[in-house]
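One chain of protein is taken out of this complex; the other chains stay put.
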Amino acid sequence: MSHGQEQQLERLTFFSDAVFAIAITLLVIEIHVPDPEGRGDAAWMEALGHLVPHFLGFVLSFVVVGALWAAHHRVFGMLERFDPAIVWRNLALLMSVAFMPFSSALMSTHPTERIPEMFYSLNLFIAGLLQWRLFRTALRAPHVRADVADADIAAMRRRTLALPLMSTLSFALAFWIPGPSNLPLVLMPIVVAWFARGGFRRRATSTASTG
Amino acid sequence: MSHGQEQQLERLTFFSDAVFAIAITLLVIEIHVPDPEGRGDAAWMEALGHLVPHFLGFVLSFVVVGALWAAHHRVFGMLERFDPAIVWRNLALLMSVAFMPFSSALMSTHPTERIPEMFYSLNLFIAGLLQWRLFRTALRAPHVRADVADADIAAMRRRTLALPLMSTLSFALAFWIPGPSNLPLVLMPIVVAWFARGGFRRRATSTASTG
Amino acid sequence: MSHGQEQQLERLTFFSDAVFAIAITLLVIEIHVPDPEGRGDAAWMEALGHLVPHFLGFVLSFVVVGALWAAHHRVFGMLERFDPAIVWRNLALLMSVAFMPFSSALMSTHPTERIPEMFYSLNLFIAGLLQWRLFRTALRAPHVRADVADADIAAMRRRTLALPLMSTLSFALAFWIPGPSNLPLVLMPIVVAWFARGGFRRRATSTASTG
Partner (left out) sequence: MSHGQEQQLERLTFFSDAVFAIAITLLVIEIHVPDPEGRGDAAWMEALGHLVPHFLGFVLSFVVVGALWAAHHRVFGMLERFDPAIVWRNLALLMSVAFMPFSSALMSTHPTERIPEMFYSLNLFIAGLLQWRLFRTALRAPHVRADVADADIAAMRRRTLALPLMSTLSFALAFWIPGPSNLPLVLMPIVVAWFARGGFRRRATSTASTG
């Protein structure tokens, strides 16, 4: 890899990290400090109780954006060559990630309404599609490091289907049963963790065999 | 390149990346969660409908700041020497970029008024000028890597004229026909993409011939 | 260390730095500019006087997040191998850090109420636990650089107990005596500094002996 190419790839990665980090940290900004009318413990417990959907929304969105970052981190760790074609595909993914603080706040503020719920799922669906599109381009044969096993690339590609799938499920669920429509998204961490653990185990094996 | 010089260039690039990343992610902050009086799907669709100018403004500004970053990324990838003269020229460009969340929110909140429209165009025009000024200094002969073709530098310089041109057009259009004055800016991605694709193709050729 | 592994570790560190940096800088965002009804010095001194709990809260939270970053910085400086198992343990710690701007604002806005006080202590307690859990995994034998002394690792592990301890103390104090319940947290810098100085001294010694 030429020095210039390595630098270009590093800087793209770096910029992406910064956008992921800012989007994930801005999630908290839309949780506003309550100002209960009465004072005392009961008033406070009630006020904080009203914020529970916000806290859950924060955790859910943090895990989703965290998963998107972790996948980005793993895929770009496999790359060796900078391909200019990924610049705008990457920016498109980052745009959908940067939009998450709004979608997340919208859903958290109105947890029983189906339109905000569906809007949130749609944001995640688009992010999932753009991630899939970016990784498909990035993981093309000449860009990947020689020591990365084909099985790892295949596993990564399968993994990328989790988000579009679960967000479609959540979108559909929100349409019919607004209440617990977050369930597929709440299950996301488990699905992602399952893929991740599977992927990591395979990778450890392949690293051991090549190392 | 001495170790110290390389570090100084890297850190300047890094700081710039961070400012670009923050400005691009803060664009979403001015989109506030609506609180429709009535509940139900119709009220929600209307409330989200009112936010459409904000969504479009977010996409447009994200693409413009993204294009400014992508150009910065490409130009600094061509450099080899750190020139102290670029420190403040770079900070000036970053200032105009850091101001974008305000201009973008101003325009999106009042999409049919010509003054906010012109203010937005003016911000982009200044950013375009400062970018042109920075790149002119940065791309001077002794700073550029030996393996960068002269044609690439020339292409980059032409590319830099897109933003001042299109924002002037948009400013003028806003003065006479406030409504669709964003059109030249909406076309920006196409213009930039056209330049970019041309540049990338040339670059791929030159890399192949030198590599 | 393979090139790929080093890169993965670097990028994880980098992403963490960005989240720490954003969380620590967002602490100021919840301090709102006052608008005193009367003008003149007296009105202003009173208005700024009302903000004193916010200023103190900002300093306290800045020091706590700064200490969490400094510890992260030191521990990851000891590592040589990237272990995929730290990805989500690290994200969990970052989640509790990204939540600090809310907890800090909640406590600062209502400095005499015990529930906000206890909420803040709870956030710190969770952050302390997650830090302890991350470091326990990260500092396992095969990941640590050969030139790091066992005494340094042991010192680091002891250090990590400061935050859970002091936040538990603060939580209990807030329950019984809401007023000065911040005291253990105010003492945190001293405790952390004491640990830090001890650690740094030991480290300097070990570096000197290996260098």
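The letters A, B and C name the chains in turn, as written, and every chain counts its residues from 1.
Basically, a contact is a pair of C-beta atoms (placed from the backbone, for glycine too) under 8 Å apart; a residue touches a chain by one contact, two chains touch by 3 or more.
In this text the structure is predicted, and so the values were computed from the model without any measurement.
The chain not displayed touches subunit B at residues 2, 4, 7-8, 11-12, 14-15, 18-19, 22-23, 26, 29-30, 84-85, 87-88, 91, 94-95, 98-99, 101-102, 105-106, 109, 113-116, 119. In the full complex, subunit C touches the omitted chain through residues 13-14, 17-18, 20-22, 24-29, 31, 33-35, 39, 41, 44-45, 48, 58-59, 62-63, 66, 69-70, 73, 76-78, 145, 147, 193, 196, 200, 203-204, 207, 211.
Everything that follows uses one rule, which is that only the chains that are shown with their structure count from here on.
Copies subunit A and subunit C of the same sequence differ in orientation by 90 degrees, per CA superposition (steps of 5). A summary of chain positions shows that the Cα centroid lying nearest the centre of all protein Cα atoms is that of chain A. Note on chain placement: the centre of subunit A and the centre of subunit C lie 25 Å apart, centres being C-alpha means.
The geometric centre of subunit B is 35 Å away from that of subunit C, both derived from CA atoms. Residue positions of subunit B touching 2 or more other chains: 18.
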